[in-house]
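What follows is one structure encoded as C-alpha cells, with my remarks underneath.
What you see is part of a larger complex, with each chain still in position.
Read from first to last, the chains carry the letters A, B and C; within each, the first residue is number 1.
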Amino acid sequence: MFPTKKVQTLIGSVVQVEMKGDKHTLEGKLESADEYLNLHLKDTYEIADGVKSRSLGSVILRGNNIIMLSPIKQ
Amino acid sequence: MFPTKKVQTLIGSVVQVEMKGDKHTLEGKLESADEYLNLHLKDTYEIADGVKSRSLGSVILRGNNIIMLSPIKQ
Amino acid sequence: MFPTKKVQTLIGSVVQVEMKGDKHTLEGKLESADEYLNLHLKDTYEIADGVKSRSLGSVILRGNNIIMLSPIKQ
C-alpha cells in the first residue's frame, strides 16, 4: 500500500505529526488528507517534551512541511 | 472535506498562519487561497508572544512556506 | 481574486519581499511574476532594520523561497 494510501487509512484516528521548524510536534484527530499530504486535524495539541502543551483546535498543515506522520496507539 | 477545500471555507474570516523562518506568525482576513495554499491576507498583523506587534496590511503568502493555518475564534 | 492574480496587479509598482534565509528583506520595482511567484525586480535594495542597506539592481527571485510579498505604499 502506497504511503499516501496508508495515510488515508488513518482518517478518523489520532495521529502525531512532526513539522519543520523548531521540532514542532502536533497531535490531533485526522479529518482529511490529500495526495500532497496536506492535512486537516481537529482537537489538535502542540506536544512539548512528550506532553500536550497548547490547544490549537482545528488546523490545516501544508504537506511539504511535514517531516513525519505516525498513528497514536490509544 | 479535503484540506484545501477546508481552507476555502475560511475565506472572509480571520486566520492565523505560521510561516517558515524564525517562528513567524501572522494574523489577517483571508481574501483568497488557491490549490497550493498561496494566500492573500488583508489587515495583516505580525503576532509576537501572542499579541499583534506590527501592521503589514495586504500580503501574499507563498503556500509552500506555510507550516500551519488555523481559524481564529472571534 | 487568486493570490497569484493579485501579484499580477502589483507589476510596475514597488514591492517588499521577504525571502527565506536569515530574514532577508528586499524592496524593488516588480517587473514580472509568473504562476510560481518567480519574480523579476528592478532597482532592488536589501532592507536591514527598516532602511535600504545595499543596492542590488536587477534580480530574479525563486518563487518557492519567497515567504511574503506586499505592496509598498508610496
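The criterion applied here is as follows: contacts are C-beta pairs under 8 Å (C-beta built on N, C-alpha and C of every residue); 3 or more make two chains touch, one makes a residue touch a chain.
Every value quoted in this text rests on a predicted model; they were computed, and no experiment measured them.
This structure file shows 3 copies of a single chain, while the whole complex it describes contains 6 copies.
Simple rule for what comes next: only the chains that are shown with their structure count from here on.
Look at where the CA atoms of chain A average out and do the same for chain B: the two points lie 19 Å apart. Note on chain placement: the centre of chain A and the centre of chain C lie 33 Å apart, centres being C-alpha means. With touch defined as above, residues shared between interfaces to two or more other chains in chain B number as follows: 20, 64.
The touching residues of chain B, counted against chain C in their complex, run 19-22, 24, 26, 31-34, 38-40, 56-62, 64-65.
Those residues of chain B lying in contact with chain A across their complex are 1-4, 6-7, 18, 20, 23, 37, 63-64, 66-71, 73.
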